[in-house]
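Only one protein chain is missing from this complex, and each of the others stays in its spot.
Moving on, here comes subunit A:
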Amino acid sequence: MRSVRLQADDSSPVHPYLRLFSGVRAGAMVSHSLALPMICFTTLWALVGVVAPFLVPKGPNRGVIVTSLILTAVCCYLFWLVAILAQANPLFGPQLKNETIWYLRYFWE
């Protein structure tokens, strides 16, 4: 059974949704198409970790809640960042069995 290894290629449009962004260069791929998720998640966790602490009402538990919010933002953001950076420039791709490739070709494209 032959398995095929995916390699990086920068000129084939992939997903129907992505036809707008065809032809982006490999080197610039990191900054360009990582940008949107980067911005989204950074703002999300920044909201949680920086803005929300000011919105917590005053009470006996304010300190605990503020600490929790900041820690949550830091941990979750870090976790997501590691996950996305690990696959931003992959050194190798997934190896699929032939049947899987036929099946996916049929269903996804």
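One rule holds in what follows: contacts are C-beta pairs under 8 Å (C-beta built on N, C-alpha and C of every residue); 3 or more make two chains touch, one makes a residue touch a chain; residues count from 1.
The rule is simple: contacts and distances are computed from a predicted model.
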| item | value |
| --- | --- |
| Choices "DNA-directed RNA polymerase III subunit RPC6", "BHLH domain-containing protein", "Large ribosomal subunit protein mL43" or "V-type proton ATPase subunit a" - which one is the UniProt name of the chain not shown | "V-type proton ATPase subunit a" |
| Where the unshown chain meets subunit A, residue by residue | 3-15, 17-18, 21, 24, 26, 29-30, 33-34, 36-37, 40-41, 61-64, 66-68, 71-72, 75-76, 78-80, 82-97, 100-102, 104-105, 108-109 |
